[in-house]
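Omission of a single protein chain aside, the complex is shown with its protein chains in their original locations.
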Amino acid sequence: MSLAFDALLALALLWSAWRSLATPDLTRAVVMFIVFGLLMALAWARLDAPDIALAEAAIGAGLTGALLLDALGAFGERRGGDRP
Amino acid sequence: MADTFLDPLPWLIILPLAWASLAFLVGEGRGGRLAVAGLAVQLALALILAVQVMAQGARVHAVGGWGASLGIDLLADGLSVAMLLLTQAVALPLAVYARAYFSEVAQTTFWPLAGFLLAALNALFLSADLFNLYVTLELLSLAAVGLVAMSGKPAQVDAALRYLLVSLTASGAYLMGVALIYGAYGTVSLAGLAPLVGADPPLITQLAAGLMLAGLLAKTALFPFHFWLPAAHGGAPAPVSALLSALVVKATFYMVLRLALGPFAALADDAAPLLGALGAAAILWGSWRALTTHHIKMLVAWSTVAQLGYLFLLFPLLEPGGAALRAGVMQAFAHGLAKAAMFAAAGVLMLSTGRDTLEGLAGVAGRVPVTLFAFALAGVTLMGLPPSGGFLAKWLLIEAALEQGQWGWVVVVIGGGLLAAAYVFKVLRQAFLLAPASAHFHRVPRAMEWSAFLLAAASVLIGLRATEGVALLGVEFGP
Amino acid sequence: MNAPARLAVVGFALALAGALATAVLDLPAAAVDLPAAVAENLSTSGVEHPVTAVLLNFRGYDTLLEIAVLLLALLGMLAVAKPEAVAPEPSAADPMLRFLASVAVPLMILAAGYLLWAGAHRPGGAFQAGAVLAAAAVLLHLAGRLPAWASPSRMLRLGLVGGFLIFLAVAAALLAQGALLRYPPAHAGALILLIEAGLTLSLGLILAGLFLVLARRPASPRAGVGEEGKS
Partner (left out) sequence: MTPGLLYALTGIALFALGLAGVILLRQTLRRILAFNLMGSGAFLVLVGLAQRGGVVDPVPQAMVLTGIVVAVASTALALALARRLAEDGHEDG
């Protein structure tokens, strides 16, 4: 049962990672990446690593996400997407 | 107690970290004097350590007192002490040069960045732990990228960004290798791994070693991973180019060598022909591009691509107690000193003529004779003429190749030397023979000319003091 | 990059993943049992939480260098930041955000203090506490109470580098014990707490700096973001 949850979480990780690279919209890519970071925090909790879970949520998803969103404003609007 | 407190080994890491952060604290481009003083002490410490290691053999410093595998070990053996000596010997004259250079070209962040860069190099050469090496690698990369970008010119920021992305990808591959090794063996200590890996490593170890090797080669800019180097090294301010070309790319070469001699010795034979072939390709392609470029510093940067190739020729010839290892370290030394001298000289030439092309050099020999002499001396080392360190390195390589009947490498070594002669003479011909092209001429501080000369002279003279160097390398590997 | 080359890259990545998965699946247990070694030495490490013990004692040297990595990133960013692109003065934010900040920031500072203290016994420590402090600083910036940093003052620089210098000084002073960072077991707990306290403050400032050096004027409209991607 719990392994089924882990398998679902693994799939969600891979899907969000893939979308953050493949989705044509840059803003959506960054949002997917933040989702990926939060899922990673969940994975760390499942791996009995609460310290990493805390750091991943705060630094990996939070700070990196804030930096990326802020950067989007700087050069996001002037360009189109990228092929995956 | 006093003994351990005065041990030079940990201070080689503490000192540059300390003066780098103090330089950041005082800010506003100051900190040059601090750096020169710190580096003078570091050079003395490296010499003391070399004498101690020669007398007492290799030694381990267990950080935290735990010892591997729980803690992190620092290891000073002949190879690491040789690299430490090279680092301090190149950095001290360059710091004197940089103080004068940045009085001409305003710059505020050079000193803290350079301090962290040197701390990273010293820490890397002493580390005997795969994960700790990863941290030192990242420290080194970020410092190098910061130095490339610091001028803020678009071309430099662009080169720095490319360099950073290559570097981060390479670190990622290396880190994956470390993760696999920890998973397989439960330790990341070099000394602990060596007996565990054994003579016939499993698939996971081969993959890990492959990923780590690929990452390190990309950071060393070995052909075909050289694409980022000319822009990053050629466009940076002269003292930065000198640090990067003389030292930074050597650090990852050192890691490849350290791993090939240590835990992954069983796999080194399989990779050796490939490394040798890439080295040969680097020599030919790099020399050719150096010969065909029109910019002084691009020429010197492409020459680095070529000279890095020689370092990798040692792998197919590597055998215990053979000449190849000595050749490799001598080449690292000779090229480090000569290339630092060449970039320093190129910086003087560009500042004094105000131009960055070979054409701009016409007739400059009469204006800055010391600098031209330094450039020529460094050229002697790159060509491999006696009695220079470069000659000795190439001689040892040829000796090793002949001993093992591998004639092909001899041709590459000699051909590379001829190409080097061609591009060095191209510069000298412009400077000496042609009539002055420009009436504008900017006077540069003497300290710059003489520090370039000192480096160049050292690159030639180490050929004469090779006995001591060989004795140092004779210090057995590990404790 | 042309299509065959792209295909080759994808093929290579798939092959690599396949090989790695194969290698990982039939892996025997590791020869060295480090968790046991950690547990054995935990009582002399000065803290009760194993991850903190590894981070600040057994492998504290990694952590020392890692703080230098963070400082370096900030140094590089300051070197390339364009002074005119950074908002020098905090802009007026809406009152709701200001109110939120004035309530949340004291709570966040409390939380950081708790995390710092808790790290000795359970999950938490300087990194998490520093991250919370950084988040508080970012919130203050968004609320218009804290300006972006173009060129940090001497005091700010002292705050940024102070934690690192304390760590370095302790590491060097402990050479008298026989090795870099060799804590005497009787004082290990106090020294680690001293280092962590310094690190919490400096990490908070550095992590905040990574954001605040980049922070640009919030004025620029983000028109056209939604229409990107038609390449």
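Here the chain labels run A, B and C in written order, and each chain numbers its own residues starting at 1.
Note that contacts are C-beta pairs under 8 Å (C-beta built on N, C-alpha and C of every residue); 3 or more make two chains touch, one makes a residue touch a chain.
Being a predicted model, the structure only gives us computed values, none of them experimental.
K.L.:
Based on the whole assembly, the unshown chain contacts which displayed chains?
P.N.:
Its contacts among the visible chains are A, B, C.
K.L.:
Which residue from C:A17, C:A31, C:A176 or C:A190 sits in contact with the chain not drawn here?
P.N.:
C:A17
K.L.:
For review purposes, identify every residue of subunit A that touches the missing chain, sorted by number.
P.N.:
2-3, 6-7, 10, 13-14, 17-18, 20-21, 26, 29-30, 33, 36, 40, 43-44, 46-49, 51-52, 55-56, 59-60, 63-64, 67-68, 71-72, 74-76, 78-79, 81-84
K.L.:
Quickly run down the residues of subunit C that touch the omitted chain.
P.N.:
1, 6, 9-10, 12-14, 16-17, 20-21, 24-25, 27, 29-30, 34-35, 38, 50-51, 53-55, 58-59, 62-63, 66, 69-70, 72-74, 76-77, 80-82, 85, 127, 207, 210-211, 213-214
K.L.:
So which bits of subunit B touch the chain we can't see?
P.N.:
Counting only subunit B, the missing chain is touched by 131, 135, 138, 142, 145-146, 149, 152, 154, 157-158, 160-161, 164-165, 168-169, 172-173, 175-176, 178-180, 182-184, 186.
We take it that only the chains that are shown with their structure count from here on.
K.L.:
Measuring between Cα centroids, what's the chain most distant from subunit B?
P.N.:
Of all the other chains, the one whose centre lies farthest from subunit B is A.
K.L.:
Round to the nearest whole Å and give the separation of the Cα centres of subunit A and subunit C.
P.N.:
18
K.L.:
Just give me the whole-number Å value for how far the CA centre of subunit A lies from that of subunit B.
P.N.:
Centre separation, subunit A to subunit B: 38 Å.
K.L.:
Return the residues of subunit C touching two or more other chains; collapse runs of consecutive numbers into ranges.
P.N.:
none
K.L.:
Which subunit A residues reach two or more other chains?
P.N.:
none
K.L.:
Residues of subunit C touching subunit A in their complex?
P.N.:
51, 123-125, 127-128, 131-132, 134-135, 138, 207, 210-211, 214-216, 220, 222-226, 228-231
K.L.:
Residue numbers of subunit C touching subunit B in their complex, please.
P.N.:
16, 19-20, 22-24, 27, 30-34, 37-38, 41, 57-62, 65-66, 68-69, 71-73, 75-76, 78-80, 82, 154, 157-158, 160-161, 164-165, 168, 171-172, 175-183
K.L.:
So in the complex, which bits of subunit A are touching subunit C?
P.N.:
Within the complex, subunit A touches subunit C at residues 23-27, 50-51, 54-55, 58-59, 62-63, 66-67, 70-74, 76-77, 79-83.
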